[in-house]
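With one protein chain withheld, the remaining protein chains of the complex are depicted in position.
Right, chain A next:
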Amino acid sequence: MYDSPNSEAKIGQKAIKISANKVQVYYGDTHAIKDVDVQIEDKTVTAFIGPSGCGKSTFLRCLNRMNDTIDICRVEGEILLDGEDIYDKRVDPVQLRAKVGMVFQKPNPFPKSIYDNIAYGPRIHGLARSKADLDDIVEKSLRRGAIWNEVKDRLHAPGTGLSGGQQQRLCIARAIATEPEVLLMDEPCSALDPIATGQVEELIDELRENFSVVIVTHSMQQAARVSQKTAFFHLGNLVEYGMTGQIFTNPNDPRTESYITGRIG
């Protein structure tokens, strides 16, 4: 089911960041994710593709335990972050989410100033020793979020006043500010126009230098453009996982091919 040993060897040079083994997710009686095994590498962009309702967002939300906030959701199996099980009782989900940041489908800046939006995480986690330190973190995050030049003169204006694309980059910068190791993105461009999408994609490519990025997307072009590895989900199963180029040009599974060529969806 996996890619050929050949490509495995090439990507094997990078360390494994997250390793999921036999993950099952249930919503009440519904078995939403079945037996998913996936190894997500460090400093790589991994794309999850698949038709709506195939479980890709659900699986993404398992990686930082956001599913804990849903009462009827139950997760089984093992997800290791740097070799430690994140569903272990000793793991504090709050601490975990600081390490595994998340960007959502719709930009959701807090109704605060741009500065306070970015400073929110660092303040909560006590990352800044002084005001100057915090200023530094805010500037650095906004620069890494590729939005510094647009907002540097109005840091104290409300974040909700920005355009959609700027808001989404603000949210990415906000997620970066807590110094996460992994960044999860749940369809980050679905509410954006093509220009803003282009800017965010460029940003994702730059983020790869420092983070392991996992992105859920409905756009196959987007997956092809930004990711190095792609996982195809269908009806709660991980159908195929491999190098992006290979998935899109020479998929092993007939279902993957049908989806990519637009025959199932």
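Keep this in mind: a residue touches a chain if its C-beta (ideal position, glycine included) is under 8 Å from a C-beta of that chain, and two chains touch if they have at least 3 such contacts; residues count from 1.
The rule is simple: contacts and distances are computed from a predicted model.
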{"item": "Choices \"Phosphate transport system permease protein\", \"Electron transfer flavoprotein subunit beta\", \"Sarcosine oxidase subunit gamma\" or \"ABC transmembrane type-1 domain-containing protein\" - which one is the UniProt name of the chain not shown", "value": "\"Phosphate transport system permease protein\""}
{"item": "Per the touch definition above, residue among A:Cys62, A:Met102, A:Val151 or A:Val200 touching the missing chain", "value": "A:Met102"}
{"item": "Among A:Ala15, A:Ile124, A:Ala157 or A:Leu235, the residue in touch with the chain that has been omitted", "value": "A:Ile124"}
{"item": "Residue among A:Pro111, A:Pro194 or A:Gly262 touching the omitted chain", "value": "A:Pro111"}
{"item": "Sole residue of A:Ile114, A:Cys171, A:Leu238 or A:Ile260 that reaches the chain not shown, by the stated touch rule", "value": "A:Cys171"}
{"item": "Chain A, residues in touch with the chain not shown (by the definition above)", "value": "64, 66, 69, 71, 94-99, 101-104, 106, 108-112, 120-121, 124-125, 160, 171, 174-175, 178"}
